[in-house]
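The other protein chains are all here in position, but one chain of the complex has been omitted.
What follows is subunit A.
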């Protein structure tokens, strides 16, 4: 069951390219081709414009909230090749940092899990991926993976902070030894996994299945199982679910979720990691869930935000 509980009229003057809620689901950040980033307070179905952030000189593609332990911060990336980190202090939003290290449109950004510190990853059409790490004194240390995806990286998504092979939290008090990983997708049709080793970022895996630009990738939140799951979607209309049970993270297999008739722009996991929202070029959003047999079934088509969740059987699904 999908029911609209709030309609936010953004007053953007051009296409909206991203809309993200904060950690608590009470504030909304939007960005648009009109070059602005807007922050709304949407508590209890309301909509109060908190900030209208100007600073980009091109369409703003994505916004992302940092974890609240670092304060109220939103990062935005734009066609103007810039990444801007905005921060609220004393109720006022301001530009806190501007990164201009990319040579082309910055298409995607993703904050690392807060356990790793304040790290922002950006993927650009120049093919590179940047990692900006806040070093505590207002400085940001930049690491760059050049030529990560030829002619452009379209999406980046961090792996959840889980310890390899551990289901339970590390006993408190000791610094857990997390492995930092993220996934990226690009115009080379590839999905790539990156891993930090000795402070250096290295290509860990190259996942090939798509036959056209990978439009988005999303690493599923950890649901306590040792399996890693990634969703990727592409210009070719396909959405793949990649899984890896291997603790070393080497044996990835993929399963086709569905082949859509149009480009698939965006995939997003629910917080609990069991539902995938797929947004396609036909302006359709559908929700998918894995059934007990391991098959992915569409449980809802969301049109204009409305939809009924149903248990579509496999047979019906195949007909679609």
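Assorted remarks:
FYI, a contact is a pair of C-beta atoms (placed from the backbone, for glycine too) under 8 Å apart; a residue touches a chain by one contact, two chains touch by 3 or more; residues count from 1.
The definition used in the following text is that contacts and distances are computed from a predicted model.
The protein name that UniProt records for the chain not on display, among "EKC/KEOPS complex subunit BUD32", "V-ATPase proteolipid subunit C-like domain-containing protein", "Large ribosomal subunit protein uL14m" or "Protein transport protein Sec31A", is "Protein transport protein Sec31A". Interface residues of subunit A facing the missing partner chain: 1-26, 28, 30, 32-33, 41-44, 50, 58-59, 61, 66, 68-73, 79, 81, 87-91, 96-97, 103-105, 107, 117-118, 125-128, 133-139, 146-147, 149-152, 168-169, 172-175, 187-190, 206, 211-213, 215, 224, 236, 265-266, 268-272, 275, 277-281, 283-285, 287, 289, 299-300, 302, 304-306, 309.
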